[in-house]
Every structure is written in structure tokens, then in C-alpha cells.
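Showing chain A:
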Amino acid sequence: MHQSHPQTTNAAVQQLHDSVLAFLQENVPGAVISSHIDYDFPLFILEKSHTIDALAALKSAQSMEFSFLTTMCGIHYPENKGAEFALMYQLHNMPLNKRIRIKTFMASNDLTMPTVTHIWRASNWMEREAFDFYGFRFSGHPDLRRILNMDEMTYHPLRKEYPLEDAGRHDKEDKYFGR
Partner candidate 1 sequence: MSINVNIREEFKPEGLEGAGFFATSLDKVVGLARANSLWPLPFATSCCGIEFMATMASHYDLARFGSERLSFSPRQADLLMVMGTISKKMGPILRQVYEQMAEPKWVLSMGACASTGGIFDTYSVLQGIDRIIPVDVYIPGCPPRPEQVLDGILKIQELARNEGVQRRKSPEYKAMLDQYGLQ
Partner candidate 2 sequence: METSTSHLWDYFPILIMAIVAMGFVVSVMALTHLVGPRRKSAIKDDPFECGIEAQGNARTPFSIKYFLVAILFVLFDVEVIFMYPWAVNFKELGVFGLWEMFTFMGVMIVGLVYIIRRGALKWE
């Protein structure tokens, strides 16, 4: 019923996308798997092992200077086999107001990723939150432990297979909610 809406591709975003794509292909060969534009945000899907070098280059290079890490989070795609988990980094070049998004996929059995705390200090708690929610192991993180949930929690709640509700609730029988 819903028609897929045209992706808004104005010229500036397209030009930003091409320049960053060219930069990545030239400086970190083999990193970019695919890239497209999502609603005024160029999105680059990078290969897991090259992600850290690409991020470091994007920050330090004169032409890029993505010196601000807007946000970072984990995503769980249970249905695509071999790449069940993804990590999203969103970078922002404040002086020129250029914003891009980097995504990298990984299988559920090796959720390890080098840390970016030495590149952006803001990512310290973001990585701890990603670990707390999805179980990503960030190698080299100064203090990787749960940040929002109780330390005694055994599972990683944001994964799709875990229920939302708290098991201790017995006044919400399914039959009242048509479940």
C-alpha cells in the first residue's frame, strides 16, 4: 500500500557522497563494500577489518576532517545470515556542515571490533552502551563493562530474540491484549 518515497538526493549531498567515496577508495583500498544516499545522508558500508583505518583517515585527513562523532550504535539484523550485527558511526564535519554515516556488518559469532576511543573520546560510553545492549566486544576499550543495565544481567537485552516485557508481570495476560 505504501509507495516507496524517492530518496531526496540534492546536489550537495551527492557531491559529498562522491568526494568521500573517492577519498576512501584511494586512501583505504578495499574498504568500501557499497554506498548510497539515505534521506540527505551518504551511507558507506565498510568491510569490518578496514573500518578503523577508514574512520581514522576520515578524521585526520585535511580534506575530510570529520572531527565530531555525532553518535554510534549497534543494530541487530537477525534475518541476514553471516552478517547479523551492524555497527553504525555517524560523523559530522562541523565547519563545513558535512555529515556522513558509516556502517559495518559482522557475524554473530565474532562480535569483536577495535575501539575508536583513541580517535573520539565521546565514543567511550557509546561503545559501552553497544556492548551492554548487543554484546559487541571492543578490543582496546579502557573499561568495557555494562553502563545502563545491572552488572548482574546475563543477557544482552536489545537483541531481537529477547522479549520486551519484564517476566515478573502477571496482570497482563495475553488474552486481554489479543496476543
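Rule of thumb we're sticking to: a contact is a pair of C-beta atoms (placed from the backbone, for glycine too) under 8 Å apart; a residue touches a chain by one contact, two chains touch by 3 or more; residues count from 1.
How were these picked? Simply put, all candidates are chains of the complex that A comes from, given by their letters.
Quantities reported herein were computed from a predicted structural model and do not represent experimental measurements.
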For chain A, as assembled in this complex, the candidate in touch from 1 or 2: 1
Candidate 1 contact footprint on chain A (complex, rising order): 148-150, 157, 162-166, 168-169, 172
